[in-house]
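So the structure is just underneath, and the comments pick up after that.
All protein chains but one are shown in place.
Up next, chain A:
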Amino acid sequence: MTFTSPFAASSAKAGHGSIELAILPPDTPVLRNISYQYPLKLVAPDGIPPPEGDDDNTPRLIHTVFLLTYGGGIVAGDSINLNVSLESKTRLVLLTQGSTKIFKTPDPTLVSRQHMSVHVAPNSALVYLPDPVQPFAQSAFSQSQIYHLEDGKGSLCVCDWVTSGRPARGENWDIHAYTSRNEVWTCSKDVKKRLLLRDNLILDKHGRTGMRLSERMDSYAVFGTLIIRGRVFQSLSQHFMDEFDALPRIGGRNWGDDVQVELSAKEHRRVKRQQQETADGLIWSAANVRGFVLVKFASREVEGSRHWLRDMLREEGSMLKSFGERAVLCLK
């Protein structure tokens, strides 16, 4: 006797996952689909209303999804593949719980992989502020985050950062290879898709520098890139550019002839932050290119970068207002 299952055939593959954020008419954002397979795990707490709406496009609920892996890390040979899609007028926060640990591989050619493909509709926004990736000694890892913006609209604030390993165990960029790719494409129905931004980091033995990777890193233990684009994050982008402009000149001298002016509360906080940057050995730059604000930062220790990012986002405040405190959970 033949029996036809009334259910669709299972399409689940190891490491595959999918998040679909859609609008339930008239205006309620819901997670229409959230699925995952070992070793990927997704945790989605209930959506919460934003503390403050900025305009008509602010959805009633902001959803958060935690990206986790079983065992708290990625083992050699693991491959994770996540698809995310955001419908118009939705907002999603993607987070992790602790750094993504990459365990050592028995063979440098056995590379663990993580791929995320995100489709962002106009008037939707994504915040992706994970903990840093922490590749242990003798690990080989390659990740890519590809964002497709429909008609080039939609808002993004995504961070990609990596650390030197486990400094407490004396690890200092002792990895076999680490590559991380961030790409933003604009796609429209009838036009060929076009590359808006590519940020590709390649740490491996190539380059003929004759130096160890740790030397190439100039004694920094963290490197990060923050990519900001779109209407929702406009004032945040501006904040990064303004603060970069306000950084003191490198090699400038204090001749003592500046009139000591009374600092406003904001200027006072800025000076405090800049002093903290110096103390943490943090350097950063911001650039306004092709409709993005692209921020690069590096510091001597992980906590330096974490505090700095948090201070910058908090000082400006718009993200916390429109996405809630949860958005910066990984920076605590």
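In the analysis below, contacts are C-beta pairs under 8 Å (C-beta built on N, C-alpha and C of every residue); 3 or more make two chains touch, one makes a residue touch a chain; residues count from 1.
Methods note: contacts and distances are computed from a predicted model.
Colleague: What protein name does the UniProt record of the undisplayed chain give, "SKP1-like protein", "Protein phosphatase 3 regulatory subunit b alpha isoform type 1", "Urease accessory protein UreF" or "NADH-ubiquinone oxidoreductase chain 6"?
Modeller: Hidden chain, UniProt protein name: "Urease accessory protein UreF".
Colleague: Would you mind spotting which of A:L294, A:M312 or A:L331 touches the chain that isn't drawn?
Modeller: Touching the chain that is not displayed is residue A:L294.
Colleague: Identify the residues of chain A touching the omitted chain, counting contacts across the whole complex.
Modeller: 179, 181, 194-204, 206-211, 216-218, 220, 223, 225, 244, 247, 249-253, 283-290, 294, 296-298
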